[in-house]
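One protein chain omitted, others in place.
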Amino acid sequence: MATNTWTRHHVLSLADFTTDEYNTVLQTAASFSEVLSRRTKKVPTLQGQVVANLFFESSTRTRSSFELAAKRLSADTLNFTAATSSLTKGETILDTAKTYLALGTDMMVIRHREAGVPQAIAAEMDRLGVRVGVLNAGDGQHEHPSQALLDLFTICTLLNPQQPQVELLQGKKIAIVGDILHSRVARSNIWSLTASGAEVHLAAPPTLLPQMFADFGTDRLGNTFLHWQIEPALQNADFVMTLRLQKERMTQYLLPSLREYHQLFGITRDRLQLCKPNVKVLHPGPANRGVEISSDLMDDPQFSLIQAQVTSGVAVRMALLYLMGSGV
Amino acid sequence: MATNTWTRHHVLSLADFTTDEYNTVLQTAASFSEVLSRRTKKVPTLQGQVVANLFFESSTRTRSSFELAAKRLSADTLNFTAATSSLTKGETILDTAKTYLALGTDMMVIRHREAGVPQAIAAEMDRLGVRVGVLNAGDGQHEHPSQALLDLFTICTLLNPQQPQVELLQGKKIAIVGDILHSRVARSNIWSLTASGAEVHLAAPPTLLPQMFADFGTDRLGNTFLHWQIEPALQNADFVMTLRLQKERMTQYLLPSLREYHQLFGITRDRLQLCKPNVKVLHPGPANRGVEISSDLMDDPQFSLIQAQVTSGVAVRMALLYLMGSGV
Partner (left out) sequence: MATNTWTRHHVLSLADFTTDEYNTVLQTAASFSEVLSRRTKKVPTLQGQVVANLFFESSTRTRSSFELAAKRLSADTLNFTAATSSLTKGETILDTAKTYLALGTDMMVIRHREAGVPQAIAAEMDRLGVRVGVLNAGDGQHEHPSQALLDLFTICTLLNPQQPQVELLQGKKIAIVGDILHSRVARSNIWSLTASGAEVHLAAPPTLLPQMFADFGTDRLGNTFLHWQIEPALQNADFVMTLRLQKERMTQYLLPSLREYHQLFGITRDRLQLCKPNVKVLHPGPANRGVEISSDLMDDPQFSLIQAQVTSGVAVRMALLYLMGSGV
C-alpha cells in the first residue's frame, strides 16, 4: 500500500489534508475493501495493539464501525462511554486519556460534544513524547474527518472502483443540503470536496446557513456556493449530501416545523429531477425518514448510497488506523 | 456434524420446526458440548465472521450466552444495546439492522420487547437478497426459540448423554407452571415439546392462563393440557418447568400477592412428591427465589437443572450459529 508519503500520527481535521494524503487514504481503503470481500475478513496488521474508543458522546454506528475496523486489523479494543465513566467522579478528560495511555493504548478514537477535545488530547500526547495516534471521531460542531473520508471514498469508488482518487471529482457539482450550521459532517466534507476540485453548493434556510459560510473554503479553491433555496443547489448536481436534522432545532426557534422543512428542503424523487440523470444521494445517518429525505428514496438503490457509505466506513477506518500506525 | 438436512438461515420460531431439525440441533449441540469440556474451548468455525447482538431489550444472561457462543466459534462480536443507541435519535429498527448489515455483520441475534421484530428484520434481509442469518433471542411475549432448544437439549442429554434426540421425550409428561400468558419461553417450549411427542401440562391461575391456551398446539399433536390448579399438572410429571413471575403482574391486578402465588403455584420439595421419583425442575432464569420456586430446591442438584440449562445454552447457541452459517 502507498504509505510512503504518510506522516500523520493523528487524524484531527481535514483542513490541512493534502491531495496526496486524500489519495493515500482512498487507495489504502480500496485495498482493505478487497479484504472485506473475502470470507475471512481479517488481517493481522495490528495484532497485539490496543485501540481505545473513547466516546464521551454516545454513538452506535460510528463506535461499531471503529470497533469492527480495529478487530478486522486484529487489534484489541477497549470501549469507554461517558455514562459509566470516571467523569462522573470529576476526573478531567486529559486525565482519562492519560490513563488509557498508561494502560497501553496505541490509538485513541475520540468523540466529544465539545469542539477541540481530540486536538487537546493529541497535543498532550505529543507533549509527552509518546507515539499514540489520536483520531477525531466527531468533536462538537467542528469536524468529523472519518465521515467525510468515507463519503469521499464512496463517491470515488463509484466513479472508478479500481482506482478511487480525488482527481475524479474535478468539476463535479455536489450539493450539501440541511443543517449546515450545526454539522461537523458538513464542515469536514467542505474541506475534502473543495480540495478535490469539486464545486460545493450549500443549501439551507438562513437560520441554518449564515452568511459566513459563503467565504468558507474560498482561500483554497474558491468553489463553495451558498443558497437559501434548494433548487439552485440541486440544479445539475452529480451528488447530493443530506444532513441529519436534529429535532431540537425547532425548540430553538430555528425551524417552524419538520413538515415545512421537508416541503422546503427535503430530498425527494421529484426534486432529484433537477439533478444530473445519474445523481446519487448520501446521508451520514441516522436519518429521519420523511424529514430531510423521503422514505422511499432512502431505500432506492438507484439513488441512495446510504448503505454503501456504512460499508465504506469500515474500510476507510481500517485504512486510517493502519496509516496512523505506520506514520513516521 | 449432521448438517446435510439443514436449510434455515434464520431461527425465528419453533412453530414449523421439523423433527429432523430438532435432532440436528441436538446432535450439533452435543458435538459442541464436547468442545466445551476441553481446556481450550474454542473452534475456528466462524473465524473472521461478525455476530451482532442487537438487544433492544436489556438482558444479562442471554446476551452473555450468545456472546460467549460466538467467541468460542472464533467470531468477532458487536454488542448493541438500546440504551446507548441511535433509537433515541429516531432511527427505525429496520434502519438499525440495515446499518449492521452494511457494516459487514454475518449474523444478527435480536431481542425486542415487541413481538415480530426479528421476523421483520429477517424478511427485510431476504428481500434485500443478502445472506445474513437472523436469530430471535426473544420477541415480546411471542417466542424465544434458543431457550426452548436449550431446555430440550438439557432434558434429552439427561435422558441420553451420548445421543440426545427428541424421540426420548415420547410419552414423557412435562408440566409448565407459571405466568404462561406473558411467557415467550412457554410458547416456544410448547412447540418443541409437543412436536417431540411429550405430553405438556400447563398450570397457572386463570388470569395467567386463559382458555385459548387449551387449543394451543392441538392441530399438531393434540397433547397439551390446561390446569388452573398445580396438582394435576405435577401428578406423575417427569419434568417441571417453572417460569419467572414478573412482579409487575400484581400492579396489573392479575395476582393478589407473591406470597399467595407461592402458596398456590410455587414449586416446593413437598409438591414434587406428586411427580415421578426422578423428576427434574427447570427454570429459564433469573428466578425469584421463594416465589415461583422455593430457594432450597433451586440449589438442590438432585432436582434442579437450572445450572445445566445455562451450560447447555452456550452449546445450543454455538450449534444454532454454526447451522445458520452452514445453511444452503
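By letter and in written order, the chains are A and B; residue numbering begins at 1 in each of them.
Everything below uses one rule, namely that contacts are C-beta pairs under 8 Å (C-beta built on N, C-alpha and C of every residue); 3 or more make two chains touch, one makes a residue touch a chain.
Worth saying up front: this structure is predicted, and the values here are computed from it rather than measured.
Among B:R8, B:K71 or B:H227, the one in contact with the hidden chain is B:K71.
Taking the complete complex into account, A:L101 is the one of A:L12, A:L101, A:L135 or A:L243 that touches the chain left out. Considering the full assembly, A:F80 is the residue among A:W6, A:F80, A:F153 or A:F239 that touches the omitted chain.
In the complete complex, the hidden chain is touched by one of B:Q49, B:S192 or B:N288, namely B:N288. Within chain A, the residues in touch with the undisplayed chain are 47-50, 76, 78, 80, 84-86, 89-92, 95-96, 98-104. Against the chain not shown here, chain B presents residues 36, 38-42, 58-61, 64-65, 67-68, 71-72, 81, 83, 244, 247, 285-289, 307-311, 313-314.
Everything that follows uses one rule, which is that only the chains that are shown with their structure count from here on.
A straight line joining the Cα centres of chain A and chain B is 41 Å long.
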